[in-house]
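What follows is part of the complex, with its chains left where they were.
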């Protein structure tokens, strides 16, 4: 009996543990450690229509039980990934969530259209700057975000997840996205943060501020998944600081059907695999299944 | 240009190894730490690095070994921020984990070699010196420091090696007064047909690279970048080269100096 099996938007996942976008690239670097097909899915590094060089270095720095990153959305552009990484990932038998972003709604849609043959799910990263929409990123502009989702939905048959940002209220955005036909949600992206270099008297990161991830933000993730779960009937891919089976179960209780492991992979490259093993042991001991836990904190006593 | 044998590193897959600190002692402002990899069969090449866990810290720290003796790896750690301060205070017996071996390594070029370094940059250079000597090359080491604080470090690293070692201090308190790049300039001006290897602060490597290129000598540097994963997955360690953006942990840390956009 597979206690970890879960169906999510019509797709059968052997277990609920996926990698978080941007922390596993396209999987190649870790493929010699364990079969990528053993993971629930691989979420790829955010991909745009054209290549992006990214932000000036330093791009990362450590914080108490967290890290800041300002990679600046570096990626080789969708064409390059269609040549090599995506076909290779499929060959590995891995399930694939392709994380897409763009400057404008049409770009998101075009990337989504092209990667669809290789994607089980499309994850729309709304935390990127809305270059043509004033000072708010898509994630905090419900109308702009909804337009992205509408265009992406039109461009692909694959289920579409909208990735929400914790840097502003999520419910108004989630409502607008539901109206636009989003299939599910993924959250949380990183919290904006900064660290100073005392010698230089300047922010450490080349980009000044960056995104906070890792165990430090786990409580924020649990709370936002919990809050969203009460307001939506669409399934949730939860993430933020997951490093152990216990962390994954916290997110499940809050309402996540799938969970992603991100920063923990930098601490321990076996982290996603370890979370799967840990869940299997924990649930076997209690004769429970992962599905029993999804949203269980919301059931009446 | 000798982009010979080992330049692109081996495809030898890295893994995550349990390691134990079996010795740790101070070399003035630096710390020599010896790690045991037990019987992992692992082989480092000069210039490669490991990504070492630090208790209480989320991310690992990249460090380039100064040498390998069987399953023992010698590190030189210069305390910088909180993570390296913690590392140098750990007692023998502490158990850590290391991703290793990571990155590419220095090529063994034909002809003699000049190694120009500073601080903990001396670690991979000493490892390289031993390798070059084994290949029968003559090796000159130019080590620079603000003052005499690296006396113990260079003695520990280069003491047993048949190298020509010159120490440069900016304040004249030990060895020659001034910067090692001045000596490099003299040496190359005198027509020495050497390959230049440099590891140290960015400014030193950039200056060494400029001198080498001016005299049309091949040069190799090890680029430092803030790293998270150490294996090519996070894209944090970007460096700009003439053939496009690369990542120091995977495409480097060793680069041909002429390839780097300084």
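Brief remarks follow.
Going in written order, the chains are labelled A and B, and every chain counts its residues from 1.
FYI, a contact is a pair of C-beta atoms (placed from the backbone, for glycine too) under 8 Å apart; a residue touches a chain by one contact, two chains touch by 3 or more.
Given the structure is predicted, the values throughout are model-derived calculations rather than measurements.
Stoichiometry of the full complex in this file, given in the displayed chain labels: A x2, B x2.
We adopt the following convention: only the chains that are shown with their structure count from here on.
Contacts from chain A toward chain B in the complex involve residues 22-25, 28-30, 32-33, 45, 53-54, 57-62, 65-67, 69, 71, 74, 214-215, 263, 265-270. The touching residues of chain B, when paired with chain A in their complex, are 13, 15-16, 53, 57-60, 82-83, 97, 99, 225-239, 245, 250.
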